[in-house]
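The other protein chains are all here in position, but one chain of the complex has been omitted.
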Amino acid sequence: MTEGEVRTRVRYSETDQMGIVYHANYFLYFEMGRTEYMRSRGHAYSDLERQGMYLAVVEATCRHKASARYDDVVIIRTRVEGITKATVKFYYRVFKEEGEGEVLLAEGTTTLACVTAEGRPRRLPREVADALAT
Amino acid sequence: MTEGEVRTRVRYSETDQMGIVYHANYFLYFEMGRTEYMRSRGHAYSDLERQGMYLAVVEATCRHKASARYDDVVIIRTRVEGITKATVKFYYRVFKEEGEGEVLLAEGTTTLACVTAEGRPRRLPREVADALAT
Amino acid sequence: MTEGEVRTRVRYSETDQMGIVYHANYFLYFEMGRTEYMRSRGHAYSDLERQGMYLAVVEATCRHKASARYDDVVIIRTRVEGITKATVKFYYRVFKEEGEGEVLLAEGTTTLACVTAEGRPRRLPREVADALAT
Partner (left out) sequence: MTEGEVRTRVRYSETDQMGIVYHANYFLYFEMGRTEYMRSRGHAYSDLERQGMYLAVVEATCRHKASARYDDVVIIRTRVEGITKATVKFYYRVFKEEGEGEVLLAEGTTTLACVTAEGRPRRLPREVADALAT
């Protein structure tokens, strides 16, 4: 099972007045994870869009376990959980470095539907599906 | 069953290069819905924080049905779906005006845990729970 | 001298860990001001884009005088400060309601260049320039 990994540092702009990362920003981290996962499988999403294939988020979920703060380094780990003819479901976990270990901050999923530039459903190309699934 | 309603206009900054509202921004609309729902029930969330009661998002979900674009007027309708001693679960639907009717864009939930300023779990005050539940 | 006015409520997502609105979010308020100003002058920006006329920000400035907090109502007042053949410069002030008066939070400008969908410079249509200038 392939898993992609990418790191980023929490920006000040990503915090809210509770002093922690605003919850919806985890979906931006998920998106970073998805971008790097796809690139690592040989299909950078920016290339797919140039070829007229778009992936639109149709469902998103996130469970929050612990908080990240400004300047924390967070690690996003991404896997594919399922593929159908026209959708891909990604599974993400976000960790932060703490001491010598890691703490799970959040886990979640996004399901993306393959669409044309006009937003109409289309099949996921076989080679993309194969690359993402393995 | 009480339902709150608030409207907003899609900002340019909320769109992405697909030409539609970036998916995670629906959670910002949900937050607007929650803020106005709570105010309408007599407990503005800003007041609760001043009293040392915080609501932290522990779970969030969203299903996307249709797209909103820049300058669309979107309507957020909010209800409470469930309350426990220390959590509240909100249910949201986001619509856009179209012709004389409305189109459902997205529906979702957030579950919030009642915590202290330091992030420790605490009970939801009875009067707040009662007001939100009815 | 025409001046447009629009109000919005500070979202939780717009705050940062200093407990105030994150500075760059004032440019989102400016954008709301610009959108409503243009609509009030008879040229909704969404219509202009549909006609192939884009306005791209080439310069932006903001001076911060006081802070806004979550749930504050802010008022954005917008004027046109100057127009050339291919640019429009807007001037904005953001206030918050306080007691029976208002407090100036920030003032700033954005200069926008008229471009095609491909990003190439083009003239501002005479009727748009005339409408915005008066």
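Labels for the chains are A, B and C, by order of writing; each one numbers its residues from 1.
Keep this in mind: contacts are C-beta pairs under 8 Å (C-beta built on N, C-alpha and C of every residue); 3 or more make two chains touch, one makes a residue touch a chain.
Everything numeric here is computed off the predicted structure, so don't read it as measured data.
Asker: Out of B:54, B:70 or B:91, point to the residue that touches the absent chain in the complete complex.
Answerer: Candidates B:54, B:70 or B:91; residue touching the omitted chain: B:70.
Asker: List the residues of chain B that touch the chain left out of this view.
Answerer: So the residues of chain B touching the missing chain come out as 12-13, 15-20, 22, 24, 69-70.
Asker: Touching the hidden chain in the full complex, which residues of chain C are there? Just list them.
Answerer: 17-18, 20, 23-25, 27-28, 31, 49, 54, 56-64, 67, 110, 119
Asker: Could I get the residues of chain A that touch the absent chain, sorted low to high?
Answerer: Answer for chain A: residues 8-9, 11-13, 28, 31-32, 35, 44-46, 49, 69-71 touch the chain left out.
To be clear about the criterion, only the chains that are shown with their structure count from here on.
Asker: For the two copies chain B and chain A, is the contact made of the same residues on each side, with over half of the numbers shared, or of different residues?
Answerer: same
Asker: I'd like the most central chain, judged by C-alpha centroids against the all-protein C-alpha centroid.
Answerer: The most central chain, going by mean C-alpha position, is B.
Asker: Can you compute the centre-to-centre distance for chain A and chain C, using the mean CA position of each chain? Integer Å is fine.
Answerer: The separation of the two C-alpha centroids amounts to 32 Å.
Asker: What are the residues of chain C that contact at least two other chains?
Answerer: Within chain C, the residues that touch at least two other chains are 12-13, 69-70.
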